[in-house]
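A single protein chain has been removed from this complex, and every other one stays in its place.
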Amino acid sequence: MHLLRTLCEIAAPSGHEAPLTEFLLHYIQQHAPGWRVQPQVLAGDDLQDCIILVFGQPRTAVFAHIDSIGFTVRYGRQLVRIGGPDVQTGYRLVGRDALGSIECTLTVDEQTGALGYEFNRDIERGTELTFQCDFRETAEAVQSCYLDNRLGVWTALRLCETLEHGIVAFSCWEEHGGGSVKYLAKRIYEQYGVRQALVCDITWVTEGVHAGQGCVISLRDSLIPRRSYVERIRRIAEASGIPYQLEVEGSGGSDGKELQHGAQPWDWCFVGAPEDHVHTPDELVYKADIDSMLRLYQVLMQEL
Amino acid sequence: MHLLRTLCEIAAPSGHEAPLTEFLLHYIQQHAPGWRVQPQVLAGDDLQDCIILVFGQPRTAVFAHIDSIGFTVRYGRQLVRIGGPDVQTGYRLVGRDALGSIECTLTVDEQTGALGYEFNRDIERGTELTFQCDFRETAEAVQSCYLDNRLGVWTALRLCETLEHGIVAFSCWEEHGGGSVKYLAKRIYEQYGVRQALVCDITWVTEGVHAGQGCVISLRDSLIPRRSYVERIRRIAEASGIPYQLEVEGSGGSDGKELQHGAQPWDWCFVGAPEDHVHTPDELVYKADIDSMLRLYQVLMQEL
Partner (left out) sequence: MHLLRTLCEIAAPSGHEAPLTEFLLHYIQQHAPGWRVQPQVLAGDDLQDCIILVFGQPRTAVFAHIDSIGFTVRYGRQLVRIGGPDVQTGYRLVGRDALGSIECTLTVDEQTGALGYEFNRDIERGTELTFQCDFRETAEAVQSCYLDNRLGVWTALRLCETLEHGIVAFSCWEEHGGGSVKYLAKRIYEQYGVRQALVCDITWVTEGVHAGQGCVISLRDSLIPRRSYVERIRRIAEASGIPYQLEVEGSGGSDGKELQHGAQPWDWCFVGAPEDHVHTPDELVYKADIDSMLRLYQVLMQEL
């Protein structure tokens, strides 16, 4: 879990993913020689801070978003949300501005809900703050901020080790309105003819989805993927013997949203471990579900 | 109205349009030989469950969505909406899961508004339920679930009988967030140079739009189509002598939304009969308005 910890510790809120992109490009350069198949690596300004890895003759693409939720410093000592972080007075936030590194405390006005910070000085307008990472590991689970979606990124990187045919795409802005999957989807479809997607992301423990009972295959959230594709995924999962759970929600979204709304006929399905304490500094995922997630991805990328 | 009844009876909620697609492909194969012009039929995985028919040298495309509203079974005996169905305790719902066919009753919790079902067994998670079809016809009107938009589909099919130049596109997911018109619009524009659209769908009887007074030409809903195009349509309708009504709304949407937001310069206009009891099992449309709708489409496809 050393890699996962490192991923969780890198600050990369939506719009400022570059530090994690840099880490990933370095990691890929170092580790790809040990992978079963050497991928083609697409990156650079035409992909902004995204990365596409192409293995063999791809039929399916995995999308894992690298950005996280956080806060932007506004005027006075006000904060504005990046994505939908949980807020509680006392959460520890970190960042950096022209005056140096920052460790401060989130404040939530009890009356108005207005967000602010406590620190020994004013922070520069526009500075991004993210949760301070307190990575915890037991025999049973991992707990940290940003398991959503550094655990998806981790799964995608581990998948790369044995992947023979497929695409792994690291996307941006998922937590805050999207904005990269549209062009990733276009490029992948036009250049490689791929239109099958798996959204490699973290979902919620709910009354119908339980921690420790396996990776989630989502039948729907706020959007409804094409039934015939989701059914194929269910059948592969069923035949594999790997534990999994089915999710049915009326709300929530993912990179699947941009695939659904893009100008290519993508089939997509959300497949990911469930977490508790969503969007807090204490996101918790069971190791059994991480294991199930990785194994499911390995099988799906072979069979789809 | 036998064809309309058959269309209304086929369950095809958003995301699971395949059964209606199959019916349409079969219908087209059977009936196209009797049509004035033989269309090119585009279908298959690159169009997911959509169909495009190309007649002659097209200048204008008709979009008719084939999906319907409905419900997805969640956990316990909960239901989640597909699109925006009206809900009342007692509505009859039908579906099918691994244990067989289902006829159950919708329940709406009076306190919380939570949706559920009453049935003699639990229904499999993720199963789709749709309104049970009770098709009624009088001398004056037809009444059924899903006239929105099986009546649009019916009009499009009847239009095909005499169409010389034009495109008829059957789209998916309109009732639930969209997701097919973006690629239909791209393909039609790039392959055929067509950028004029008519949205062949059903609208509402309101204080300004009355049942039996003719097909509606919508000047705007939540979006505003380009004025100059809508004016051309008004002038053609006016000159034709066919009864029509003008609609002006501040809310509501259609496949026009995806045309408006796509990356091609589509001009679009919603043209369709008004219905009462919208999104209930008892949608009602006057035959005079159906007649006006079909005749208006015939004229518009010639003149535009």
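Order of writing sets the chain letters: A and B. Residues in each chain are counted from 1.
Convention: contacts are C-beta pairs under 8 Å (C-beta built on N, C-alpha and C of every residue); 3 or more make two chains touch, one makes a residue touch a chain.
What you see is a predicted model; the values in this text were computed from it and never measured.
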> Of the listed residues B:116, B:214 or B:262, which contacts the missing chain in the full complex?
Replying inline: B:262
> Among the options B:114, B:224 or B:239, which residue touches the chain absent from this view?
Replying inline: B:224
> With respect to the chain omitted from the figure, which of A:185, A:217 or A:269 is a touching residue?
Replying inline: A:185
>> Please output the residues of chain A touching the missing chain, sorted low to high.
In response: 14-16, 18, 45-49, 72-76, 80-82, 125-126, 128, 173, 176-180, 182-183, 185-186, 258, 262-263
>> Across the whole complex, list the residues on chain B that are touched by the chain not included here.
In response: 195, 206-208, 219-220, 222-228, 246, 248-250, 260-265, 267
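One rule holds for everything that comes next: only the chains that are shown with their structure count from here on.
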> By how many degrees does chain A turn when fitted onto chain B using C-alpha atoms, rounded in steps of 5?
Replying inline: 120
>> On a C-alpha centroid basis, what's the spacing between chain A and chain B, in Å?
In response: 36
